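Can you read through this structure? Questions will come right after.
Complex shown without one protein chain; remaining protein chains in place.
Showing chain A:
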Amino acid sequence: MTVFAPPLASPTTLDALVDGYRAHLGGRLNGVGANGIENSGVEKNNALASDALLNADGQLRPGWQPLLQTLSELGAKGRRQQQEETQRLLAENGVIFNMHDDTQQRSWRIDPLPWVIEEADWQRLAMGLNQRSRLFTAIYQDVFGDQKLFAAGLLPTQALLGDIEHYLPCHGALPNNCPPFIFHAIDVIRDTHGQWRVIGDRLQAPSGIGFALENRILMARAQPQMYRNAPLRRLASFFDVHHRSLNALAYQHRDQPNVVLLSPGPSSPRYFEHAYLANYFNFTLVEGSDLVVRDAQVWLRTLGGLQPVEVVLRQCEDVDCDPLELRGDSALGVPGLLQSMRAGGVALSNALGVGILESAALSPALPALCEHLLGETLLLESADASTQPETAPVFDEAMTSLTPTTLNLRCFVTRTPDTVAKDGHLNGDYQVMPGGLAWVGAPGSPSLGTRVVKDVWVSAPSVQPHVSQLRQARGPVVATRDGTDLPSRVAENLFWLGRYGERLDTRTRLLREALLRLMEFDQDDIADQLLNELLVALEIVPSGDDGALAVGFQDKRDRLLAQFAPQEAQSLPALFTHLLHNARNVRDHLGDDSWRVLNQLRQHIDQFDPPQDASAARRACEGLSAQLAAFFGLCNETMPHHFGWRFMDIGRFLDRVLGLLSLLKHTLEAPRSSTLALWEVVLATTDNYTAYRRRYRSELHPAAILDLLLFDEANPRSVGYMLKRLENQIEQLPGAPSPNRTPYRNAERRLLIQANAALHLADIERLGQLAEEESARQALKALLEALLTPLMALSDALSQSHFSHVERPRQLISLEADE
């Protein structure tokens, strides 16, 4: 057995740290401490009797010494370096998982010193938490069952009924053989008498466990020497039990139930945790519109059709879960979900209605309820106005000294798996996570607003075996990676991610060319004319509006620079916003590296602000194209080439081919005098200038350009190549009949055949007479139309076949006024 042996440190460093803290406690005035953190509730005279680190005699409490020794040995500089490392990892996680607000850093830092809780003290707390979960289960079963407690006068009836609005439909809705909740978050503090006191409960969509897990993982990564052989309780087994409990909720397929995590979506401030947990547990992250209730069962809409869902880990409030029976105007839920729970078609964690248990009005009634329902004395008292929190040490921002502050602790309780009991009797117990989320603040202050969080160490008698973060598989591996289980919404988001990415790229390239001509303004007639053509191509100036083009340099510059401001509908930041919105919705399908590039892209675009002159704007364009290429390149390298990737690819190449065809069309419509120069722009925006020079080594020749841009299937920028790629991708989509077996072609393939036929039947020799013969010009125009028409219809056809069933359900608003 490994014995934890802390490295020997010079006693003076450690002592200095503790002495400094002791001085804070002893000689401090009430109010604000040295680190600027409010020391609310700290009693001046009695401070030493009520501190987490020092006992009444000013001596270190057990469990802290090895930690402080390691940290003091690092010195302030070492601690600062470590803090920077943790903060970097924290920011990185924010980038990777927090799609909602990744423009901001996390508001908090992780303190290098964890909160140490001694084993015996923890046991006391854990027993109280366990009892509280059992008590709340019994209260739920009564309130939503035969309601004996109201009649017995044991419940704060007035207060609960004032809030009953959304709980009426939940009455009697939970099948007997199903526990009301399997996850319970409880906020506690330790008071100046060393007693644990409860601040409040969270049961509807308890947050914080993802952060608690993150704190542990990041701290262990930043301070491996401190964590590796420490005698502290590990968290992994708790997550394992919780995972098994979720699976055990399933009425069917208990070995491999389909568990989904229902999130309100990227607009929720807790989306970070939802993505983090879905990733940790390997659950499908879904939103309300991904699910549908049919035959009183819950189904996940996927490309391959509807897939049954056995367990919903919901992270939405009760009232938002079902617009049929609960809040009618909520767009987050699933119509019929409550009926499905009632009928035993799906299990929810937690069951609907648990929100009523969060009511603060319950607190005064709990001691009597505990006696009545459990026959036990309530172990954990609720905090009240007179409760004073104890102090605990936290490093100041400079990492030089420890200062006293007050901490909140959110604890997490999971129900252990219930085994099947035919008599409806539930035999599950509750288990407390040995740790939690601790944050600095006055008792009851919100966790998300804190400035400092701490890892929580529960001491163990000996070093605990390290359990891998990768959970051990139980049962057979079920391969569901063929991609047909992809939610339809995700496919749609990926498709639009591709389209917006490409549109952004096309526009960036056109803008770059326009800015180049702007810089040559008034020096060259051709450049002036080209600039005008580009303004039309960019749809900044309407086609045929000569008056609008007659304006001077200043005006044209302003119009071009406006394309860098988010207010313009087709501006680069506006297009990027669409791209990012779609990307955030499919975060769990993109690789971490792709996401990093996207984040750089976002920072790049944030810096536009808009540029002051044309050359700065042109430089901004340069970086953009390269980063977009990096993003899609990484997607191609890291995304499995299943349906999701195919939809993104189809989106990209569809938008690219439409962009090229529009540009070619515009070139034909422009006055002949500028035609040749425009061809040059076409080559430049499609990045084909070099290819053209190398291949044809000639002056610009329309026939050669058309060959390169229309027919050369080896050129990824040619229409021919793009059609082939689209055809290949669309053939692989689900629901496409094998071409060998039947002559039937679905709508999207018919449209592609139409476009391909137009291209293949074109007479390139004749089209090459473009510069000389008007008929050639007309023929090319007709060809471009013949290509554009089916391709523009393709997007809708794809939506019809693959996305159209994702539509928002609506209320049948009954305006039936009785007469």
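The working rule: a contact is a pair of C-beta atoms (placed from the backbone, for glycine too) under 8 Å apart; a residue touches a chain by one contact, two chains touch by 3 or more; residues count from 1.
In the analysis below, contacts and distances are computed from a predicted model.
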Subject >> The complex's invisible chain, by UniProt name, from "Peptide ABC transporter ATP-binding protein", "Transglutaminase family protein", "Cytochrome bc1 complex Rieske iron-sulfur subunit" or "Serine/threonine protein kinase" >> reply: "Transglutaminase family protein"
Original post:
So which of A:Ala343, A:Ala565 or A:Ala704 would be touching the chain we can't see?
Top reply: A:Ala343
**OP:** Touching the absent chain in the whole complex: find that residue among A:Glu325, A:Asp396, A:Asp505 or A:Asp707.
**Re:** A:Glu325
Subject >> Option from A:Met127, A:Leu161, A:Ala626 or A:Ala782 whose C-beta touches the chain left out >> reply: A:Leu161
Original post:
Any idea which of A:Ala52, A:Leu261, A:Val293 or A:Cys316 touches the chain not displayed?
Top reply: A:Val293
Original post:
What is the set of chain A residues that contact the non-displayed chain in the whole complex?
Top reply: 147, 150-153, 155, 157-158, 161-162, 164-165, 168-169, 171-172, 292-296, 323-325, 328, 335-336, 339, 342-343, 805, 807, 809-812, 814-819
